[in-house]
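A protein chain is absent from this complex, but the other protein chains hold their places.
What follows is chain A.
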Amino acid sequence: MDLTGATRIVIIGGGQAGAQALQSLRQGGYEGKLTLVADEAALPYQRPPLSKAYMKGEFSEERLYFRPESWYQDQNIEVILSTHAAKIDRTAQTVELPHGGQIDYDALIIATGSRPRALPTKGADLEGVHDLRDLSDVERIRPNMIAGRRMVIIGAGYIGLEAAAVARQMGLDVTVLEMAPRVLARVTSPVMSEFFETEHRAQGVTILTGARLDHLDGADGKVSAAILADGTRLDADIVLVGIGILPNEELASDAGIACNNGILVDRDARTSDPRVFAAGDCASRPLVHFGRSGRLESVHNAIEQGKLAAAAILGKPRPAEDCPWFWSDQYDLKLQIAGLSQDYDEIVVRGDPKERKFAAFYLRNGILIAVDAVNSPPEFLASKKLIMSGAKLAPATLGDTSVSMKDIAAAATAA
């Protein structure tokens, strides 16, 4: 469907994807009505620092915001904050607001993001139990980030481990509980899990893997301890829950738009309704370098899909679909990830984890599909290109640190 004549574009959701779409539409020359409906009270801001530098107090709130308020005025964008869109009426082409009122659209972008998976155990609603997703979560957590306090983190994914690093650096007594036999089990290989477990333990974090939480205990409505299935009691002043996220797809599915663990979109970020797009955490997209579809929970994905949706609406050529990439900061370690490592059949480690500078390459049928690079930007950047090229790589060469990544990349792509 040609939407180049659109004069009313609505974006639901003010995260990274929504903010990118606003910018790309205006930068792309769209001059019509542009409305942002976002459920948080704050203007669009960056989420990654929330579990990193911002949590630690090394990054001011002002720096979190993508744009100052004046930018939205200058760009003539109508911003409706603290408002959870109630319903999409696709026949009437309107977004209904909770207290009556509606906004008409010619094209709609759903960028509703995701929400933390709720802890299914007793005591999850006690005071002092927090998710870590929004600015408002961090505002509640930060007053408790005091040296000597006891923090229990449930879930050893990236969010849990980043928060553990910050809390430990601030002098808290930190315990991380993980149900799986190793940390980061869902997202990376045993090599990386072992490295991060060793690192966190060396920093003084207690990591309990294979640990089943039974419930949280409280006193006077406030959390006081985490009780494990084996009866272990861990006293806690504060509990952080980081056990994964769920896509906010209900607005779309209720409107009859096709969803399956995410709002289904094509390469242009278009949903089953040609006037409606979805971008960011909430969308399940074709992963063109991997021959399948899926949801990506990352900044890069949100930016890219925001650009794809804007370009499709404006009838511009499709922007490049880059190799998926991610990063995580823990202590002085910068982990940079390119590609998707699921289904690898061979792993090659380059460098020595003990040096805290190494990379794990993941191959499938001799083709590089992902890298986890710790303090190793060349391995990360070269791999991004190699993954997209689909070139065959010799494991022995990848692991040979006497050959530079530049030379490896040049040889592989020339062949």
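Some observations on this one:
Operating definition for what follows: contacts are C-beta pairs under 8 Å (C-beta built on N, C-alpha and C of every residue); 3 or more make two chains touch, one makes a residue touch a chain; residues count from 1.
Rule of thumb we're sticking to: contacts and distances are computed from a predicted model.
The chain not displayed here is annotated in its UniProt record as "Ferredoxin, 2Fe-2S", chosen from "Lactate utilization protein", "ABC transporter permease", "Ferredoxin, 2Fe-2S" or "Carbon-monoxide dehydrogenase large subunit". Residue A:Q46 is the one among A:Q46, A:Q102 or A:Q342 that touches the chain not shown.
Screening A:E197, A:D329 or A:D372 against the full complex identifies A:D329 as the residue touching the chain left out.
Remark: the omitted chain is touched by one listed residue; of A:M55, A:L381, A:L398 or A:A412 this is A:L381. Take chain A: the residues that touch the chain left off the picture are 23, 27, 46, 48-49, 52, 63, 66-68, 71, 75, 299-300, 303, 320, 322, 325, 327, 329, 334, 336, 375, 377-378, 381-382, 406.
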